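The excerpt is restricted to a subset of chains, each kept in its original location.
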């Protein structure tokens, strides 16, 4: 299967904590990988984002979709 | 500054492509790191998600927020 | 009222389960409808997405906003 | 493959329009299906959401992830 998303990161589950409705899963990522971000051109300009810059990529946990072989 | 998000990944910009409204930035991530996902307990159960599982973490690029030192 | 979103799907509530902070609502959708997705051109090309393709549209429940007549 | 998301809707691509960075794909959904929404308990209470209610489910197109057999 192919996914219409730029970020597909291989990971290993380290913990799963279940609440009443929502669960929080943690993963370790051991291998170098690529990531991609879509932002407005205005935001890219404000950041003066250019090749070689060191950045921090912030992602709320709710936006991370785990996919597993059946 | 501290961010109210579970995923904060150090990365290096490899390219920035600007369109009319939106831009696409690419990054390489060289260091092992942790990730976290919030999902419904139902989804966690459907996946039978447990410690040690190998998974793929799918994230649409629009959900990745680059943060840079001023 | 008009909403600045492409997907507006008529549905009937089948269950509501309330936790401490978050609730999970389920719906049935009985009528054929359209949907739309915005993705990067790169992702569309990787998928070789074209008219007539059968796909699965995956949406995390947190991104579904219920709207009800007052 | 199994996805850690509540909404997985079978659909047929009706059009794909590519811009400079982003693309817009349209789909038709012909078969009845279920949907799920996660919202705060406060929002569920404000809506007085209960079994049998007719609602409109609003989803921005950016949150719809197409998945296709390779």
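Which chain is which? They are A, B, C and D, in the order written, and residues in each are numbered from 1.
Please note the rule applied: contacts are C-beta pairs under 8 Å (C-beta built on N, C-alpha and C of every residue); 3 or more make two chains touch, one makes a residue touch a chain.
Since we're looking at a predicted model, the values are computed, not measured.
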(request) For this file, with 4 copies placed, note down how many copies the whole complex has. (result) 6
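Note that in this section only the chains that are shown with their structure count from here on.
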(request) State the pair with the higher C-beta contact count; candidates are C-D and B-C. (result) C-D
(message) Please tell me the distance, in whole Å, between the geometric centres of chain B and chain C computed from their C-alpha atoms.
(response) 22
(message) Please tell me the distance, in whole Å, between the geometric centres of chain C and chain D computed from their C-alpha atoms.
(response) 1
(request) Would you give the residues of chain C that are in contact with at least 2 other chains, written as numbers and ranges? (result) 18-24, 37, 39-40, 42-44, 47, 49, 58, 60-62
(message) Once you draw an edge for every pair of touching chains, what topology comes out, line, ring, star, complete or other?
(response) complete
(request) Could you pull out which chain C residues touch chain D in their complex? (result) 3, 5-16, 18-41, 43-44, 47-69
(message) So in the complex, the part of chain D that touches chain B is made up of which residues?
(response) 2-6, 19-22, 36, 38, 62-63, 65
(request) Note which residues of chain A are touching chain D in the complex, please. (result) 1-5, 21-22, 38, 65-70
